[in-house]
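Here the complex is missing one protein chain, while the rest keep their positions.
Up next, chain A:
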Amino acid sequence: WINTTFMAFCHIYSLVMAFRACLEEVQLNETLTHLKTESETLKSKLEDERAKLHDVELHQVAEKVEGLGQFVMKTRRTLKGHGNKVLCMDWCKDKRRIVSSSQDGKVIVWDAFTTNKEHAVTMPCTWVMACAYAPSGCAVACGGLDNKCSVYPLSLDKNENLAAKKKSVAMHTNYLSACSFTNSDMQILTSSGDGTCALWDVESGQLLQSFHGHAADVLCLDLAPSETGNTFVSGGCDKKANVWDMRSGQCIQSFETHESDINSVRYYPSGDAFASGSDDATCRLYDLRADREVAIYSKESIIFGVSSVDFSLSGRLLFGGYNDYTINVWDVLKGTRVSILFGHENRVSTLRVSPDGTAFCTGSWDHTLRIWA
C-alpha cells in the first residue's frame, strides 16, 4: 500500500514539475518577446529624437567658410628597417620620436628627424598590431597575436636588452588590436579581437575596468582629449562606434552607420566629435552633442577600405590612409577631398599626425614608414 502511494506521489510530483517547467518557458518566451518589442520601440524613439534635431547638414553650414587652396605635401623622410608589413605607429610627445610595430614581430623606436633607429625589440609573436608611446617618452607598449599588451621601459643605454625589462600588463582572450596610455604612464587602455576593451594598471597588471558591448572584434580606440573628461571611443567589426565612460564602464553613445568594419577612430581636437574610417571605403564624422553622423567623406572612385584616420591640429583637415596605397586629405567642414597623396607601394595601415601638427607619419605594408609635410 505504501509503495503504491509513494509511486502516486512521485507521479504527481513529476507532473507538477513538468507543468511548472512549461509555465516557466511560456513566461520566459513572453518576457523575451516583451523585451524585444521594447527594444524595437526604443530604437525607433532614438531615431526620432536624433531626426528632430537634424535641421541642416554640416557642409551646408560650411558653405560660407573659405575654401582651401592647393596643398603641397610630400614625403620628407622614409624610415626603412622593418622586415615585413608595418602595422602600427605612434608619436612620442617630443614630436620627433616614433615607435612602430610590424608583422615580423619587431618594434622599432626611430628618431624621425634623422631616420636613425634608437631601439629595437623582438616580440615573441608575429603580427604586432598595436604599439603606443608612453606620455613620458620613457616606455613603449605593444602587443598583437600574443593576446597581451606588454610595456618596455626605454633605456638610455642603447646596448641594453629591452626584452629583459618587459612587463606584461594586459591579458585578453584574443588578439590585441590597439592600445593607448591614458594621461600618464600608469594606465593603459586596450582593445581586442575578443570583443572587449579594458583599462589596466601598468604597475600591477590589474584590470581596472572592462568595457563590454561590441558584438564582434574591437579594432581601434581613441581617448578623448584630456580637457573633455574621461571617455574614449572604440570601433569594431560589428560596424559600431561606441563611446564609453572610463570610470563606470558604461557605453554612453553608440553609432551604427558604417556598412563594414570600422578600422580607425579619432577624436576631433575639441573632443565634441570623432571621425571613423571603415572597410566600406568611407570616413565619417560623428558629433557627440548632436548624437549623430554629420558628414561622410567618400567618392565613387574610392572603393578601397580606410585603415587609419587622423585630424590636423585645427580639425579642418582629415587624413585617411587607404588600402589602395594612397592618402586622401579631406576638408572636414565642406566634405570635399582637397588632396590625394601617392608614395607607398602597398596598403597604408597606420597614420598619425605629429603632436605639434607639423607633419604626419604613415606606415605601410610596403615595410616602410613615411613622414609627410
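Operating definition for what follows: a contact is a pair of C-beta atoms (placed from the backbone, for glycine too) under 8 Å apart; a residue touches a chain by one contact, two chains touch by 3 or more; residues count from 1.
Quick note on the criterion: contacts and distances are computed from a predicted model.
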Chain left out of the displayed complex - its UniProt protein name, from "DNA replication complex GINS protein PSF2", "Isocitrate dehydrogenase [NAD] subunit, mitochondrial", "Guanine nucleotide-binding protein subunit gamma" or "NADH-ubiquinone oxidoreductase chain 2": "Guanine nucleotide-binding protein subunit gamma"
Residue touching the undisplayed chain, where the options are A:Ser155, A:Gln209 or A:Ser312: A:Ser312
Residue of A:Leu208, A:Cys251, A:Ile296 or A:Ile340 in touch with the missing chain, whole complex considered: A:Cys251
Which of A:Val86, A:Val99 or A:Ala112 contacts the chain that the document leaves out: A:Ala112
Chain A residues touching the omitted chain (full complex): 28, 31-32, 35-36, 38-39, 42-43, 45-46, 49-50, 53-58, 61-62, 65, 68, 71-73, 76-77, 96, 112-113, 127, 129, 145, 174-175, 193-195, 213-217, 237, 250-254, 261, 268-270, 272-273, 287, 289-292, 294, 312-317, 332-333, 353, 356-360, 371, 373
